[in-house]
Every structure is written in structure tokens, then in C-alpha cells.
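As C-alpha cells, the structure follows; a few thoughts come after it.
Note that this complex is displayed minus one protein chain, with the remaining chains in position.
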Amino acid sequence: MIRPFAALDRRTVIKAGAALGVTQIAAPFVISARGETPIKIGVDNPLTGTYAAPGKNENTGMQLAVDQLNAKNGILGRKVELLIEDSTSGDAGTAVQKARKLIERDNVDFLVGNVNSALAQAMAQVSNEKGILHIVPGGHTDGITGVNCKWNVFRVCNTTRMEANSIVPLLFNTYGKKWHFITPDYAFGHTLYEGCEADLKKLGGTITGNELTPLGVTDFSAYLIKARAANPDVLIVLVQGNDMVNCLKQISQFGIEKQLHVAGTQQELESVEAMPPEARVGIWMFEWYWKQPGTTPGLDQFIADIRKRADGKVPTARTWFGYLTIHAYALACEKAKTIEAKAAAKALADLEMPPEIKMQPNKVYFRGGDHQLMLSAFIGELLHKGDGDPENLFKVNHIIAGDSSAPPVSETGCTMQIPA
Amino acid sequence: MKPELQKQTKQWVRAAGVAAIWAALISAPFWMPLFGGYTALGTRVLVLGLAAMSVNFLLGFTGVLSFGHAAWFGLGAYGAGFVLKWAVLSTPVAVIAGTLLGGIAGALLGALLVRRRGVYFAMVTIAFGQVFYYIAFQWSSVTGGDDGLRGFERQPLDFGAFSLDLLHNDVYFFYFALFCFAVAVTLMALILRSPFGRTMIAIRENERRARFLGIPIEFHIWAAFSLSCFFMALAGALYALLNNFADPRVFHYSLSGDFVIMAVMGGMRTFWGPLLGAIVFVVLQDYISSVTVNWMSFIGILIVLIVLFFPRGILGLIEQRRAA
Partner (left out) sequence: MLELTFFNVTNGLIIGAFYALMAIGLSLILNLSGVINFAHGGFLVIGGYLAFTLRPYIGFWGALLVAPFLTAIIGFVVERLLIRRLYGRDPLYSLLLTFGLAFIIEDGTRQIWGANGLPFSVPEALMSPLSTQFFFITGYRMFMVAMVAIVVGVLFVLLRYTRIGVRIRAGTLDLETVAALGVNVRALRSLNFAVGIFLAGLAGVLAAGQIGLEPTMGDSLLMPSFIAIIVGGVGSLTGTLLGGLLIGVASGLTAVVFPSASEAIIYVMMAIVLLVRPRGLLGEEGMMS
């Protein structure tokens, strides 16, 4: 009887493992000669699981920003160091643990994260407890700059209310007043629906139905059957990520977009890239898009820089979130002349983003009252067959300013308590 | 050496080992930072170690493979969370409530499961665990759904004359968790040493023979199962307090799997093995995931290697060496 792995027994494995282990443990104790201590930025974002793609894109944007800063003068003359941890896509325990690790063990000066709103909020509790400045690049739940707003937490991506307010009037005027919804059954979905419902009712529209779909469902036939039977003017698809991809695929497979108009609020390039061409239908809102009408300062350079780092792919809104996060922090520290959290936070509030950072028309700034970034909404249509540029999957028709679609601070439920 | 002396030496060595373990645990917040650790990591190891020991109580000592034990862990976590969020602002009450919720649910559902064994039992426990995951995920009005149960935090312990701020002081909370851990572990040890515990081991060794001896097998398995659920739920309650958060992932079968791995890694048939396994697993995962984005592959390979080459785990290996 031949046993090919007879040689690979326990002893060999232990010895190999020990040798490997020693080299690994030795590494952190290597002290490199450095002049001034660097500013440490801790990133606690998903690198594995469902949100790995947006998380990775955000990190790419951040890395570019850090390299750009270090090529010049760093922040206040000090180099910037990015410490990256995987928060996983849904394990709050790990995300919180990594946040603590970054803050307590690695002594970061600034915390960034998370794509997953729930994890972002859990991390915000920790950062607030420790008094560290914290920017959430891509976690969408309203509470982060609403009911749960904190003096040290800022958020880049928009709120569900902003999304609804930006697109609902447009769709109403273009398509009609009877709407049917497909809503993901979790907090984000519910608030998004409520926002759309409120805006629609104000304009005088009616809702023919709201299908609540469980997260992660792959088959939307039952809901689409019902939606079609209700015969609305517009079918609003609020599901995100993979759910969105499947829903749109099935919509085009069933030929539904031929009978009624299809639209939604938020769309992401990561999802669109995962769709086959025939599923690219409807009117949507992107939080930032790389191909814009007219000329935008800094945009071409940004696209070129990102292509080099992302295997030739174009930047997505997520890339831009990460990029802006780091530069915003740098600008705030420069303005406050210190990296101390309270001073930096004060400086960041209402600070206007310069053209090469914001890369869009309209004024972009973190609103002082709730620390929500007033970013523009890029509204347009998904391109079935493209417009000559095989990379361009979306045509931007309107760019609506953030502060015109954001509800006033008094309506967000945010009562910011700024410590002395 | 004379047999008497040999036996006494063995007992001394064992007692010294246990004393060393407790000494290390009690002084943990002081020596951990020297190795790049931090107190919250220690508390996490403690809580997950308790969970691994609870699984081992059933798996290593009774021989029953439950791969869905995270269900009771999760119930403990949500139970503690519910109490703090809606009922009483008291840490001890939350811990007790969580323990009871998970334990009682386990006892009730255990009655359904104990007639099956082996692989089929494992499958059913996996599916059951997922039922709870699913409920936590879907019943968002009560559990917060995918966003998790938030809005509660650990309350200070009021002793009249002074109070310990468990929320802001990581070290105090570590000692609170250590206290609960000590209580649970002492109970476990007492049970295992009792006639009931001996019966459990007899069942593990040879179920048929035990049955012929007239031992009510189903009852014993159900009792062992239920007890392990109580311990598991306690660990879960502590976990919720550690994070000030409870999310559906505490029910997922991958967490159940992690507990089993810790138990196997440390030594499935030993008492302290799972704690050792938890230390290695948590620290390793924490370290590897900081170093590489492919940490999942490394953990997967580690599991495969352990299963193939080190099934007895660390303590199991050591005991084997000593016996030889």
C-alpha cells in the first residue's frame, strides 16, 4: 500500500510551522529609523464577504490620497500611515474588536469605516467613547448623521432622505403618479421607502403596493408578478447590491421594462458591472460618477491614477468616498493647525471641499449641524447598449446639489452635543 | 518511582498547571500589552473560550456532536440585550436573563433532538441554529434585523459604597467576565466529577454498553445538552455586553464551527483544552487578518492541518506525550 504523504507527518509540519512562526513574530519588532512620528489613520472596512468589492474600492481611493499627501508635505509636515483592518462584512464583534485594536493598541489618530451601516454605528460608539475623529465613507443608514449623530463622527455618502428628495420629483414629472415599490426588508430599505412615500404623497402621487423582500433573496418572480398585476406607471426598485442585480436581471428576462418604467434611488457601479448588458435598464441615482458632462477639474488625473491601481478599471463612487475622506481629514487638520480631534472636528464642519477633491459642480461640504456631507446626486439612465464608449454604462443627465435635496438639520433628529 | 509517589506527583503537576492557568488569567490585563495584546482582546478570548468549553462539555465529554450550538450563544446575547434595552438597567440581571433564555430554550428544543445521533444529529442542529439566525435576521422590528440589536450598554455595578464602571473601564469588565467565567467553569468541573459526569463519559465511550447497564441514555444526553446550553448562553450574554451590541451573526453556523475548532485545536477530551484553543484561534485570527486580506485561506488551511495531523489538539498531544 503506497501512502504518498507518509513523509508529511506531524513532526515536519510542526517544524515548518515553528520556523514560519518565528519569522512572522520577529517582523513587528523591527524598528525602522524615522524622523517625525507619522500620523496614523486606521481603516476598519470589509475586505471579505458581501461588501468586499465596495470596501476594496474605498481603500483604493484612500491609498491614492495617502500617497498623494506623502508625495508633498504629508499632513502638517508629518507622513501619513494607513493601517488597514478587515472588519468582515457583517460580524459586528470583529469590527468593534478591530476598532479597539486600532485605537488602543495602534494609537491611530483618525478612524475610517464602515460600508455596513450597522458596523459603522457600532464602531462610532467606540470612537466616540475614545474621542477619536471618525469619518464614515459609505455607510448609508440615516441615524449616523441623524438620531445617533456624534461630535466626532462625519459621513460622506448620502442619507436615504437625500436620495428620495433628489430623484422623486424628477421621476414623478417624467413618468407618472402611480408607483409600485420593491423594498429590502431592513432598516435602510424601510427608511428609503418612507422617504419616497412622503415625497410622492406631497406631489399627489399614489402607491399601488410595496413588496418587502427578504435580504439575500435570489428569486424576485413572486414580487414582480404582483407588481405587474398592479399596473403602476413606475416600478421603483430599492434593493441594493446582489439583490439589485438579480432583480434587474429578472425584470429584463420577464420583459417588464417593456410594459412599465423602471427606476430606483441608489445605484452603484459595483452592481452595474455585475449585470449582463440586457439588465441595464431604468433611471437611477449615483452618488458620484466618473463620466460627467462638461469639464471637471482634477477628474481626468484622478481616473488615470485610479486605473493604474485598479487593473485599468474606472473609479466608482466608493473610490471617491475613500479619496475624499482622507483629503477632508488632511484639510481639516491643516486648517486647525493640529490633529487633535475636537479642533479638527470643528475645522471640518462646514469646510468646503476644493475642486480637485470634490470633482463635481455644486458646493460640497460637511454640514455643521449634522456632519453630513452635502454631495451631489448624479441622476441619469443606465445604458443598455452603451454610447460608443464600452466602459460607460450610465448617462448622467442631472447633477443635483446635496444641500438642495437634504432635509434641514431640524428634521434629521440630530442633536449634536459638542464637548467643551 | 513508586506508583504512589508517581500518582501524587501527577496530581501536584496537575494542580500546579491549573494554578498557573488561573494566575495567568487574573494577571492578564498586565502582561498582555507586552505582547501587542489589549484588554478587550483578552475579554473576547475569555468569552469565546467559555463558549468553546461549553461545546466541549457536550462534544468531548458526552460524545454528542452539536454543530449548531451558536444558537444558544445567540439567545444569551439577545436575551441580555433585550433586558438592558427594555427592562432593567442592570448588568447582573441581563447576564442571568440571557443565560436563562438560552438555557431553557436549549432544554426545550433539546428534547426534540436527542433521539438522533451522529451525522444526522449534527445536520439537524445546524439547521436549527440557522432557524434562529433567520428569525433574528427577519424579525427586524424586535431584533433589529440585519442592523442588529443596538441601543444598550453595560451598566455600572453598584455595590452601595462604590460602583465599578464596566462601560468605560475595559479592565473592570475583564474581571467581571472572569468572575462569571470562574463560576461557570467551577460548576462544569463539579458536574464532570460527579456521578452524573462519570455517566456522561461512559456514554461517550460506549453507548450500547451503557444502555445495557440500565442507564437512561436519552435523559442523560438531554441533561448534558441542556447544561451545555446554559453555559453557552452565559457566554453569549457576556459577548453582548462586551460589544454593547448583538447581531444575527451570533447564531450563524460558522460561529458554531469556530467553537468546535477551538475545542478540537486545544484538545477535545481535556477540560482546559478549549480555552487554550480559543486563545490560539482568536489571537491567530486577529493577527493574520491584520497582516493579509487572504486570512480566510490561512484559517481554512489551519483547520485542515489540525484535522488531519493534530486531531487530539494541543493538550491532547501533551497528555499523549506524558503517557508514553
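We call the chains A and B, going by the order they appear; numbering starts again at 1 in every chain.
Note that in this section contacts are C-beta pairs under 8 Å (C-beta built on N, C-alpha and C of every residue); 3 or more make two chains touch, one makes a residue touch a chain.
Small disclaimer: the values here were computed from a predicted structure and weren't measured.
Across B:Trp12, B:Trp31, B:Trp86 or B:Tyr134, the residue that sits in touch with the chain not pictured is B:Tyr134. Residue in contact with the omitted chain (choice from A:Asn173, A:Ser221 or A:Asn397): A:Ser221. Only one residue in the set B:Pro92, B:Gly118 or B:Pro216 touches the chain that does not appear here, and it is B:Gly118. In the complete complex, the residue from B:Gly36, B:Gly151 or B:Gly257 that touches the missing chain is B:Gly257.
For subunit B, the residues touching the chain absent from view are 59, 65, 67, 112-113, 115-120, 122-124, 126-127, 130-131, 134, 138, 257, 260-261, 264, 294-297, 299-304, 306-308, 311. Across the interface with the omitted chain, subunit A contributes residues 5, 48-50, 52-53, 56, 185, 211-214, 216-219, 221-226, 228-229, 242, 245-246, 249, 253-256, 270-271, 273-279.
The definition used in the following text is that only the chains that are shown with their structure count from here on.
The centroid of the Cα atoms in subunit A and the matching centroid in subunit B are 36 Å apart. On the subunit A side of its complex with subunit B, the touching residues are 9-10, 13, 24, 28, 47-48, 85-86, 90-94, 96-98, 100-101, 104-105, 117-118, 121-122, 125, 129, 141, 185-187, 214-215. By the touch criterion given at the top, residues 33, 36-41, 44, 137-138, 140, 144-148, 150, 153, 168, 170, 239, 242-245, 247-250, 286, 289-291, 293, 295-296, 305, 309-310 of subunit B touch subunit A in their complex.
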